[in-house]
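Complex shown without one protein chain; remaining protein chains in place.
Then we have subunit A:
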């Protein structure tokens, strides 16, 4: 029989907390592995459903039937589907995403060239979202708490709902029309000589709907948090509004904001497809559109797979971050 002394107790808590973390991390890693496996299978099976013959696309309209057949054999498209899948998986295990038909280059090279553009756009847009949406939502939440300023509350609600419902490509077109064509103050598309400036409009197009969504959630959460007893107490002590908001309200909004931010960042990777096309932004989104147009199976598969894995990774990172911020999320011992 063992006894637990007073000095043993903290150690026991640490062990139980560690096991909770291990189990939490294992669950998330298992989920990530599952997503990757599904993504590999789905991208391989779905991409060949794109209408059209990639061999004809590669050989060109002037190619003879024999030449098309030779190109088909060179591309390995005459092999049974299962053999091609085994080749594909074998290549993936060695870090080989395949070879692009249309660009005559390794898919991994193309992905590595385009990834920084998509990452810069998505993270830039996310920063704008967080920098604008959280203060905006908190300000409106504070101003309208307890049924105050109903007109402001309604105007905020209707406006954010309306703007959030505008599809990114429509918003992108409107932004181009206003800032690039009419006012001529920002470039309408990616420009090699001004990459930073030319990212402003696509980042805005991606971030504006998300700003509205997150600001709405933050407003609601702020209104709830501000009605909590400890914040009434803080106000009773005449703490400054900003100090109260930053020190006592904001930490309580982090869980929902982080969760939403993760979802929105993943959504931005998808939204980048239409926005990158409108702004000729040379990221993965535009890459996959071009690859579909040229029936470049390996490139479509490679980009979609990388986007899927990135999305899953980001979801996992957000989960881990949430686990740190709010131990209840880990689902084990609460410490």
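Everything below uses one rule, namely that a residue touches a chain if its C-beta (ideal position, glycine included) is under 8 Å from a C-beta of that chain, and two chains touch if they have at least 3 such contacts; residues count from 1.
The working rule: contacts and distances are computed from a predicted model.
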{"item": "Absent chain [UniProt protein name; select from \"ABC transporter substrate-binding protein\", \"Septum site-determining protein MinD\", \"Phenylalanine--tRNA ligase alpha subunit\" or \"LLM class flavin-dependent oxidoreductase\"]", "value": "\"ABC transporter substrate-binding protein\""}
{"item": "Chain not shown: contacting residue from A:49, A:65 or A:93", "value": "A:65"}
{"item": "Candidate in contact with the missing chain, chosen from A:262, A:287 or A:323", "value": "A:287"}
{"item": "Touch criterion as defined above, residue of A:152, A:197 or A:324 at the omitted chain", "value": "A:197"}
{"item": "Residue numbers in subunit A that touch the chain omitted from display", "value": "51-68, 70, 100, 102-105, 109-110, 113-114, 176, 179-181, 183-194, 197, 200, 230, 233-234, 237-240, 243, 247-248, 251-252, 277-280, 282, 286-287, 289-290, 293-295"}
